[in-house]
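A single protein chain has been removed from this complex, and every other one stays in its place.
Letters A and B name the chains as they come in the text, with residue numbers starting at 1 for each one.
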Amino acid sequence: MKLSLAAITKRFDGHLVLSDVTLALEKVHTLALIGPSGGGKSTLLRIIAGLEFPDSGAVEINGEHVLFQEEALLRHRRTVGTVFQAFNLFPHLTALQNITLPLEKVHGHATAEAEQIARQFLARFRLEKHGEKKPAELSGGQRQRVAIARAVSIKPKLLLFDEPTSALDPEMTAEVLDMIKQLREEGRDFILVTHEMGFARQVADQVAMLADGKIMEAGAAAQVFESPANPATRDFLAKVLKY
Amino acid sequence: MKLAWLTLLAALCLLSACSQKPRTDLVVGMELNYPPFEMTDEQGHPSGVSVDLAEALGKYLGRSVRIENTPFDGLIPALKTGRIDLIISSMTATPERARSIDFSDFYVKTGLCLLIARSSSVQSIEDLDQPGRVVAVKNGTTGHTYAAQNIKNARVLVLDQENACVLEVVEGKADAFIYDQLSTYQNWRHHEDTTRPVLRPFQQESWAVGVRKGDTNLLSQVNAFLKDFRAKGGFEALGDRHLKEQKEAFSKLGYPFYF
Partner (left out) sequence: MFIASNEPDAAPPPTRLRALNFALALLLVTLLFYFSFQQVNYHWDWAGIYKYRSKFIQGWFNTILISLAALALSICIGLFFALAQRSRVLPLRYFSKLYIEVVRGTPLLVQILIFFYVVANAFGVANRYLVGILTLACFSGAYIAEIIRAGIESVGRSQLESAKAIGLTRAQTYRYVVFPQALRQTLPPLAGQFVSLIKDSSLLSIISINEFTLNAREVNSYTFSTLESYLPLAAGYLILTLPVSLWTRHLEKRHRYET
């Protein structure tokens, strides 16, 4: 995909969260956003997802300008699949229903068709036995995988992951990361905010490091991880990769 | 566990407190909502004809008197269960009531009258029992009993309070309110522009003092007192004290005033 962020600025309660964020990537499959907590990664992701309005600046995906108005954003969100850290699924619906809901109500599939698609994806991600269970009956890892299945099943042009494994224990983290890796191998485009540096290194082709609302460094993954140019990046990586 | 023991202890205390102790004072039940017979003065103390009567009785018998304010329809049950010893509440002696309690000799003769709404075309009790008409009565009174037995076509509204019944008539929601003669007169005087009375009683009634069935000792004492009180001019004095205006008005209107 082609991604262009131009001078994005965002304030919350007078606090400057994103300051003049600019990034232009011609051909990127997987972009990893890394950096210290509170650096603005999640906010940036949410703006790209169409869930927040920037105070100023522009977002362009594959040449299409994202218009920050409610009606246009509604259409935009339908083309983007977002997976949050937690609370993705609706607790009163089964895993299957959680996936069929957007397929039916947002993307206009017939009920039978939606169910078929949902079951296909559940099977692909080895969740077919859990389709009739409610989220409360699933483990954290299974919940996130259902959330990812839901995001993928609508055939989005872009997937966004906001720290999908931060709330999970190591074992579940691994199963979710496996799934994301699988998606990478299928050739899907996504932007990933994560603290899992080792994983980011494996799957990302481009990396951007955000701290204090500014892009400290951006470039090819191999280069940024091996030899970071910015001292801030170096410090951050040193801390994170210590243990 | 501790909670269970505490509960048991509390229950035992409650049960032991339930045992009745013999009383020395005379407990008289009345509904203090019926001026000028049973009412409260500005300080909230019981006052009125029945209160004076009760106190005179107490003096005659040499016992102290305690007035127990009880809703009218709760007087007979209170007497039956022993909460009160006497009913002196301008209560009419009726055969139905006499099945539950014993009555003394009569001390007042009165009768049932009508308080009619100004908007209504009702002239008498015969007019009242027509379809489409509405009659208000107070729960437990002889007016209520009369309506239950005799009113077949009109709708009967049973209310708790005398002033609720009066309000229904004043607002035109009821055609008439069946109540005793003296109160009907009083209520009319308070609402002269919205009501009119029929003060000739269509059913005669007499008031008496109520005692528990089988309490023959107290009954004979009360009857002796009533005879004595009347002979000494006690009722005359009560009439002058509390019912002066009514006495004069009734004599002007030509109604006999029995007291």
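Note that contacts are C-beta pairs under 8 Å (C-beta built on N, C-alpha and C of every residue); 3 or more make two chains touch, one makes a residue touch a chain.
Remember, it's a predicted structure, so these values are computed and weren't measured experimentally.
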Sole touch to the unshown chain from B:Ser100, B:Asn153 or B:Thr216: residue B:Ser100
Among the options A:Leu5, A:Leu18, A:Leu31 or A:Ala49, which residue touches the chain absent from this view?
A:Ala49
For chain B, which residues lie in contact with the unshown chain of the complex?
1, 11, 15, 18-20, 73-74, 76-77, 80-82, 96-97, 100, 136, 139-140, 144-145, 148, 157-160, 164, 167, 171, 173
Residue numbers in chain A that touch the chain omitted from display
49, 51, 74, 77-78, 82, 84, 86-92, 101-102, 105-106, 134, 136, 150-151, 154
